[in-house]
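A single protein chain has been removed from this complex, and every other one stays in its place.
Let's look at chain A:
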């Protein structure tokens, strides 16, 4: 048996190599289906991770999402991030986690220099939360918001109990099917974690999570972090259910920390014991004397007192005190009237898919600085540490 991934030209003779190539082009490799069994319908996403397409199985007509695996660093072989994502998705089988159907590939041809491309094939979800929130015609009732958050926290509870961190929580990565089922998606930055023994702290990269959803411990350089990093993102997303746009749109790490301090109060060892040991605590300019005003500031949008209380607990500076998914699910917010209610009915009024990528430009927020490419973004002012940007926060 031979394979179509083979590209090495034997040194013996070129014509022999040509024969092999010809043979390979007709070769039917039994282990990994060709992506041509799906018909691409539309591009629905684009990011640092690559492209995502909506597609349809040519025979069964099943609609799927195809996510291309970027083979940028081909010298190092199959990207470890993609491998992690595949491994993690194979492990996680849950109603609120996106379902990986299979992995497909393109045929190796002279046009791609005999280098096949791989696609992850997912169940298709009609909307993403960022797309829904950017559409003014989509209105969530309190019960529906509760349902969204309950499913989101349920998904986080599941992945955290499987020792997985998502590390890229943001509204665009929260998918919702037309039946109102929420799915956590994009595990491209996810990884397994372990509770570190005191002798040997973990050393994970802190260059993860889209800046606007990045928790203070990561911004301050923590490398021994855990599930609370995702809970912070859940808090930002929860607030966004009312504000309709990301609540803290920093342009640099420094600016993001300033915005966080203005909302959650000054970062200090009194409110957060041990914070002074973090690498950037003394290197960054942290506003002093700021009062915590999570509830006060969000009250303009959020009327429900239980919602405000849960937001306050999610947006807690000290990761050790931040509420975990289990306790969040037990919060009164989910167990008082109006109780969480199905989204299907509300979504049935909208027959068009809503994705952040497809949202009309007018309503699209400025491209979000993603983990790994921080710094100044076009169209954004440089960071200001003096807190002049209150108005941009909400």
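Worth pointing out:
As a convention for this text, a residue touches a chain if its C-beta (ideal position, glycine included) is under 8 Å from a C-beta of that chain, and two chains touch if they have at least 3 such contacts; residues count from 1.
Note that contacts and distances are computed from a predicted model.
Remark: of the listed names "Cyclin-Q", "Queuine tRNA-ribosyltransferase catalytic subunit 1", "Ras-related protein Rab" or "DNA replication complex GINS protein PSF1", the one matching the undisplayed chain in UniProt is "Cyclin-Q".
Only one of A:41, A:70 or A:86 touches the chain withheld from this view, namely A:86.
When the omitted chain is restored, the residue from A:54, A:105 or A:127 that touches it is A:105.
Interface residues of chain A facing the missing partner chain: 1-3, 5-10, 29, 31-32, 74-78, 80, 83, 86-87, 90-91, 103, 105, 116, 191-192.
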